[in-house]
Each structure stands twice: as structure tokens, then as C-alpha cells.
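Quick one: this structure, given as C-alpha cells, is what I'll be asking you about.
The complex appears here minus one protein chain, its other protein chains still in place.
Chain nomenclature is as follows: A, B and C, assigned in order of appearance, with residue numbering initiated at 1 for each chain independently.
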Amino acid sequence: MTLTLKSVSKTYPDGTVALQPTELHVEPGEIVSLLGPSGCGKTTLLRIIAGLETPNAGSEVRFGDDDVTNMPVEHRKVGMVFQSYALFPNMSVKGNIAYGLKMQKLGRDAIEERVTEVIRLCQLEPYVDRRITALSGGQRQRVALARAFAPRPRILLLDEPLSALDAALRVTLREELAGLLRRFNITALFVTHDQDEAMAIADKVAVMSHGKVVQTGTPEELYRNPKTSFVAGFVGHAMQLEGQVRGSVLEMSGGRLELPRAGDDCDVYVRAEDVALDEAGPLKATVESSTFLGTHYRVGLSGLGARTIFANHAGQKSPALGSQVRVAMHPSALMLLPREDDRS
Amino acid sequence: MTLTLKSVSKTYPDGTVALQPTELHVEPGEIVSLLGPSGCGKTTLLRIIAGLETPNAGSEVRFGDDDVTNMPVEHRKVGMVFQSYALFPNMSVKGNIAYGLKMQKLGRDAIEERVTEVIRLCQLEPYVDRRITALSGGQRQRVALARAFAPRPRILLLDEPLSALDAALRVTLREELAGLLRRFNITALFVTHDQDEAMAIADKVAVMSHGKVVQTGTPEELYRNPKTSFVAGFVGHAMQLEGQVRGSVLEMSGGRLELPRAGDDCDVYVRAEDVALDEAGPLKATVESSTFLGTHYRVGLSGLGARTIFANHAGQKSPALGSQVRVAMHPSALMLLPREDDRS
Amino acid sequence: MRPNAFVQLCFLPLIIFTLAFLALPLVRLFVSSVSGEDGWSIYWKVVTTPRYLDALLQTVFVSLAVTIAALVISTTVGLFLARNEFRGRGMILSVLTLPLAFPGVVIGFLIILLGGRQGLFNQITSGHVVFAYTMFGLFLGYLYFSIPRVLLTVMAATEKLDPALEEAARSLGAGSFHVIKDVIMPGLAPSLVAAGAIAFATAMGAFGTAFTLATNIDVLPMVIYTEFTLSANIAMAAALSVVLGLVTWLLLVIARSFSGTTAAAGG
Partner (left out) sequence: MRPNAFVQLCFLPLIIFTLAFLALPLVRLFVSSVSGEDGWSIYWKVVTTPRYLDALLQTVFVSLAVTIAALVISTTVGLFLARNEFRGRGMILSVLTLPLAFPGVVIGFLIILLGGRQGLFNQITSGHVVFAYTMFGLFLGYLYFSIPRVLLTVMAATEKLDPALEEAARSLGAGSFHVIKDVIMPGLAPSLVAAGAIAFATAMGAFGTAFTLATNIDVLPMVIYTEFTLSANIAMAAALSVVLGLVTWLLLVIARSFSGTTAAAGG
């Protein structure tokens, strides 16, 4: 089922604009992530699609050919996975999964069959009759997913599905979730503030900022070709290089850096993995801090501008603290982005 | 001040062994991390050092030359930062920071002077008179640190100081915390279950498992030269390669892999960053999944054993799902570790 | 070893004193009940004398009726108030909790003002509706007393319900009826049990209201008072008190085991 949003917006009664007019199109079977910092309106957008929040007049939400804008949530046939999972504590795992099917007034056998199928798919067999309180965080997540998926919803909506788990579990369950969503073969939309999570699970990512979708694309597109400094900073932690752009050269306090093209109205961004410690490099900097992170050292460099610039240094040894080093950045790794106010 | 633990152990009244006899030595000014999964006894060890938990008879805790084993917490002069921060909600930021000094019955001027000094050091000037409830998570963390540090403790003890913060803040505050601890120039011991956190902050890491310190060393030592499979797996996520070791060759289902040395009683481990997709590689595998993570693709490979082996692939494109690839691992990157039961 | 052992030593005498203060009277009550001329058989007499047994059953019956009515009304109103923001909501809440400030005597008095011989209803209907001096008057008085208490408990519990549970049920296709039956009621159950137990215990022991309405309503506290003050039958008064206490206490214990330790904390 395709999902189409046309100029969907939301203003709260107190005048707060939670969502500016937003367009979004999701193809059948596509897994799309709404990525953005807290307060950017991504959860509001998800709740409008679910029918839990009423959008401003003039907004339009379509499921395929069906205009659901004014349809209450209980008739929309969406599967929703909540941040807290919101499992019914007074029912068993099986009772939770069967609930949506019961509400559809299916026959006993039909319910039993579908529940068994979903339980197998989500590998929940050992927990069928457990109480919800007797489950671990990861198991709860799977039950929440199974409950939402069991009534064959038209679209699956997930609100920060991994944020209730502790850091150690999150990476493992991220891959499990990605696998399950693909096996379900269902249109899915999920909200997250974690770029790694968005990239690991989604086919397509919509980056949001201040109530607006600022860029939509595959993870690779967003990472390699961000259109705004916000996207560059949020996806892949690009750092701004401070200095004066003159033609195709950036004059920094640590030296002159060659740019890929002339960019007089642009700010220049670079990522830590593209900053190299190189004796032949054009820039001078001082090593301020160094942290061993396994595959590389994260070296903090001062002298390249007011802010510290970090370099991922893959060598076996880190340069000594306080030592002078020379730094190189390949022109192709530099991103020239239109100068703008981040808040707009 | 040095901290010395001699055969410190803890058994709870119900018979649970929380801590097996443990030795630990921390040099003056050293920042040491206790790293391990939840339930490994690291918090118990920290609480015993603080005096909040009574160790078994025969245990010895020394602060320098001072045997504090039987000294109650209020006389030990330790600074403690709690997981929940445990700031006094009925006092202002200043009141919290001054509390320890008041308990030492210092004069008004002396208290005022020290509080001002610590507030400046922790950059808390703008919040001095705020209520605790009006602070953000990061500010609370700094207040908790300032409060613990103000009475000039002999050692600073931190119980998962970053776990109450959300993921986005954690990385930023990790570096801030590391900087502050170094500026304090104090012996510090902190507990964490996050290997990145331990590596980023600590001079030395003590890895714990099942109530025991299994290896102590600098982050580099633990990463490059783990002594047990547990350490290899926990620090840097090493994966076990399943197969038959014959002399200095590992026979896997995907092919034969050369080992750095003969290791008949050993298991072989490798990290994802050392698994290369290489047309000349000796192993055959099938691409099962692929996730774009910015600097690299995380490629899941099947056919190398029962479990999926991941490779960090730095190319611009990921191999197609389901395609056959050849895989190489350099002998020097393979870790041969004594075969053992993880639970022991 | 433990640093506050000294402080604990200071607590000990206080504990003993408090226990004595609370337990001694009860022991004395029990001893009084069996040291009359009937001895232990006085409890047999309680169960076999119609006057006493009827009073006990009537008291339990009216208390149960009040509890159920208060739960039904308060839950409906409480849910509505907790879930809807509108102007005047604060005022309605204040009015609903005003009865908390009035003691049983005044409540009895109110019932007479409304349903007594010179009461409002009697005036309106010109002499046809007098209910103040009946069991129904007592029921209304107790209800008046119980509603605010149960209401506040229900509202506090409603605020603690996770709204995501309700949204989850609705996203799975549940209508209002099913949301209430499958999510809200199970969520409120512990608080309802606790509040109901308190309402029951209060109704079992309410004396002021009954005494003001007086005349021929035989509820247990009234009978105890009569036996003690008018008939000077101390043993029977003590025996009836023990029975009343036991019935109430049993109910409180059962309620507490259903709803966790918070049951009587509302008391």
C-alpha cells in the first residue's frame, strides 16, 4: 500500500507549530525512517498518520486510494508499535497478539491460526503463555511488533522502537528488527533520533528539522550528498571548517585548504574520517586530546579554527598530546553547503 | 592517593556470590574504569570501596596507608557520583555543592571560596541559584560531579555516570567528563557497561565478568591483546570463527584459513574490521545483509560457519545481497585464545 | 557495625510503647467480651439473637450497597473529569470534594434537611417524600460521604494510567466499550479495590450519620452504643465490637492482598 501525505500540518491550540505543511510519499513495501532531533515534529507526523492526532484543516492523508484524513484510528487498520511498547499487562503474550484479531471479530480458528503464524515468524514460541512482566526488553519489543502485525495492517508505524532498550541490546536488536520488517514485507514508517538506527533499518530516510522534512533519500545519498548543513551535521557528524573562502581556497588559521570548486557563499564541512594526519598536509594543528576507540584513535585538533576539529586516525599509535602535526583533507571529501541559519 | 584492594569479596545473606576475592591497585591520579556486563559485580565492588556495602571478613580496602575496611562511609572522605545523580531536590545547585563542606564544619568564607572555585571549574556559573528540577540531564551530571569533588575527597567514585542520559548527549558528555576528571587531577574509579565509554575516559580498564576481574590494562592492551574470549568479545566485539584447527590452519566450511601460529587447544577470533572482501581471499561466503553506516558497509556473511560473520567494508558500493564473495583475513588479525567455558 | 545502631536503640522503646498503646486496649476489649456472665458463649448469642444478627447483616448490606454505588458513580465521573479539560473543571472538582470537610453528624443533618419531615423534598411534593429516617436515608448519607474519597482515588489512578495503552487498543480496532473493558478497568482495578475497601470500612463504622437520623435504624455501631450506654451490657457491647472489627479487618486484609500494600494507605 502506498502512503501519501499532502500538505499535512499541525498547530496546537496554544499556537505552537508542531508540523509545517509536509509532503511525503512511501511506496508499497518500503521501509522509511523519520529521522531528526527531539522536538522536530517527527512523532507528531507519525501520530497524524496513525490517526491519534488530528492535523490542521486542508491536510490530506491517503492510504493507497483511500482518504483516511478524518477516519478514527480504530478504523484505519494501522499497526502501531509504541515507544514504551504499551503491552496490555493484564493479558498473556498470546492474549496481546490475538487482541487485534479479536477486535476484527474473526472466528476462533482463524485467530488461532494467525496467532500461531505470527508467533513463529517472531520466534516467540517459548514465551506464548508468559505474563508481560516476565519478559525482557527485547522480548517485549518482539511482542509489540507481533501484536501490531497480527491483524494484517495496511502500514506499520513504529515510534522510536529501540529507545526503551539499554545501549548494549540496541545494536543487536536493531539488526533483528530490520530482518523482521523485511520478512513481514510490509510498508513501514518508523521514527528515530539515532542516525545509525535509521541507516541500519530503513530503505529511505526523511530527515526532519523544526517541523519540516528537509531532505529525503537513501542513507548513501544523505551521507554523501547532504543538501543542508543540518543534514550534514546530523547524518555523519560533519564539522564546519571556519575560515575565509576565496575562490576555490579556504583560508584557515592553520593554513590554506584547496576546495573542490569555488564556493563564495558556502560554508565548508568535513567529517572526522576524512581528516588525515599527514606530514605533507597543508594545515598546521596541535593535538589536544586523543581517545583510543579500537579501530582508530579519535584525535582532537586545535588551531584549525575556534572549535576543535576531530580526526579519525587509524595508525597503531596516537601522536603525543600537545605535539604539532600537519593535517590534510582531500578536496573531494569537503562539502560546500549554502550558508544558512540553522534555526530556519 | 593509591587505592589497594586485597582479596575483597562479597556474599549476600541469601548465598549469592556477588564478588569473588578480588585484587586491585590504583595509582595516585589514575582514572580506572570497571567494565563489564550487568550483574558482573562491578557496582558491588564500587560500593564496597565507598563503604556503602560491607565486604566479607578477610577483605581489605586501603586508601594509601589507611585501612578503611571497617570505616563507615561518612568518614571515608570519598566523592561519590550516583547513577541517578541523587541531587538533593530541596536545595539549590549551590546548596548541593556546599553540602559536603558544611558537613566538614568549615567556616563560611572557606565554604564560599571552595564552592566558587568548583563552580568555575565545572562551568556551572549560570546555574548557581537554580533549583535542581530546572536543570537538564547534562547539567545535573556536572552538579553531581561538583558536589562530590568539592569536599576534596581522597578518591572519586562514579557509578555509571552517563547511563541516565539519552544516547545523543552521551557521546558529547563523555568527552566533557573525561576533560573534567583530568582537570581535577584526582584518583578516580568509574563503573560502566559501555566499552566505548570506558576507553574514552579511562587510563586503565579492569574488565569484570561473573564477580571477577578477568583482565586489567590500557584500552590498547585490552583491544590488541585480550587474554580471554570474554574480553575479546566484550572489548571490540570479536567474533568466533567456527572450524577445525589443524596445526596452523583453520578448516572452515567456507575454506581454509592460515593462522599466525599452531593453536590446537585454541578458539579463533576476529573483528569485523579485519574481515576483508577480497577477490583473492581463501574463503567463500554469501552476502546475507548489508547496512550502510557512513564510513563503511556492515556486510553480513553466511557460509563461514553456523553464525553470521560481519565484515566492515569500506568501499563506495556494497556487494549485492545473495551474491558470492571471497573473503580474506590477515593472520596477524586473528586472535587465538584458550578454549574455555564463558560462564566460568 | 551499622553506624545508626544507636538511633535504632532509641526507636525501640517508642515501638514498644506504641504497640502497647495500640494493642492493650484491644486485648482489654476482648477480655471484657468474655468475662461477662455468658463467658465465651456470648459470641454464640451474637449469632443466634435476631436483634444482633439482623443489625450485623443490615450493616454489612448497607455498607456493600454504598461501596458498589460509590464505585460506579465515582469511576464514571472520575474518568470523565480526568480525561477532559474544560472550563469550570477546577470548580466542579472543588464542589465534588467539599463533603470531605463535613463530619458524619453534619451529613446526617443534611439528609434530614433534604428528606426529613420538614425537608426540601417533602415540601416540594407536599408531604409525600420522607426518606431521612429509613435505611435509604442512611444509604444516601454514607454515599455522600464516600463519593469524594473514591473519586479522588480514581482520578489519581487514572492520571497514572499509560495513555499509550489506550491508544494501542484503539489502533488495534477497539471501540470505546472495549477500551474501557480491556484497558481502563484492569488498570484501575487495584485502586478501585483499595478505595472500595476504605468506603466499606468507613460505612461499617459510621456512627454520627446513623445517630443523627436515629430512631429505628439498627446498624451495628448504634447497637453497640445502646448496649453500652443504655443497657450497660458491657460484655455484649465488647463482643459486638470484636465482631465488627473482625469483619472490617478481614475485608481490609483481603483488599490489601488484591491491590498491593497501598490498600489501607488510603485509609
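Just so it is clear, a residue touches a chain if its C-beta (ideal position, glycine included) is under 8 Å from a C-beta of that chain, and two chains touch if they have at least 3 such contacts.
Model, not experiment: these values are computed from the prediction.
A.B. asks: Out of B:Ala18, B:Leu34 or B:Met80, which is the one that touches the chain we can't see?
C.D. replies: That would be B:Met80, which touches the missing chain.
A.B. asks: Hey, which of C:Leu110, C:Leu138 or C:Val193 is the one touching the hidden chain?
C.D. replies: C:Leu110
A.B. asks: Among A:Glu74, A:Asp159 or A:Asp274, which residue is in touch with the absent chain?
C.D. replies: Of all options in A:Glu74, A:Asp159 or A:Asp274, contact with the hidden chain holds for A:Glu74.
A.B. asks: May I ask you to list the residues on chain B that touch the chain which is not drawn?
C.D. replies: 50-52, 72-80, 82-84, 86-90, 99-100, 103-104, 147-148, 151
A.B. asks: Need a quick check: the contact residues on chain C for the chain that isn't drawn.
C.D. replies: That gives, for chain C, the contact residues 3-4, 6-8, 11, 14-15, 18-19, 21-26, 28-29, 32, 73, 76-77, 79-81, 84, 92, 95-106, 109-111, 113-114, 120, 144, 147-149, 152-153, 155-156, 170, 176, 201, 204-208, 211-212, 214, 221, 224-225, 228-229, 234, 237-238, 241, 244-246, 248-249, 252, 261-262, 264-267.
Operating definition for what follows: only the chains that are shown with their structure count from here on.
A.B. asks: Touching chain B and chain C alike: which chains?
C.D. replies: A
A.B. asks: If I average the CA coordinates per chain, which chain comes out farthest from chain A?
C.D. replies: C
A.B. asks: If you average the CA atoms of chain A and of chain B, how many Å lie between those two points?
C.D. replies: Centre-to-centre distance between chain A and chain B: 27 Å.
A.B. asks: Taking the mean of the C-alpha atoms as each chain's centre, how many Å separate chain A from chain C?
C.D. replies: Chain centres of chain A and chain C, defined by C-alpha means, are spaced 54 Å apart.
A.B. asks: Which parts of chain A, given as residue numbers and ranges, touch two or more other chains?
C.D. replies: Where chain A is concerned, no single residue meets two or more other chains.
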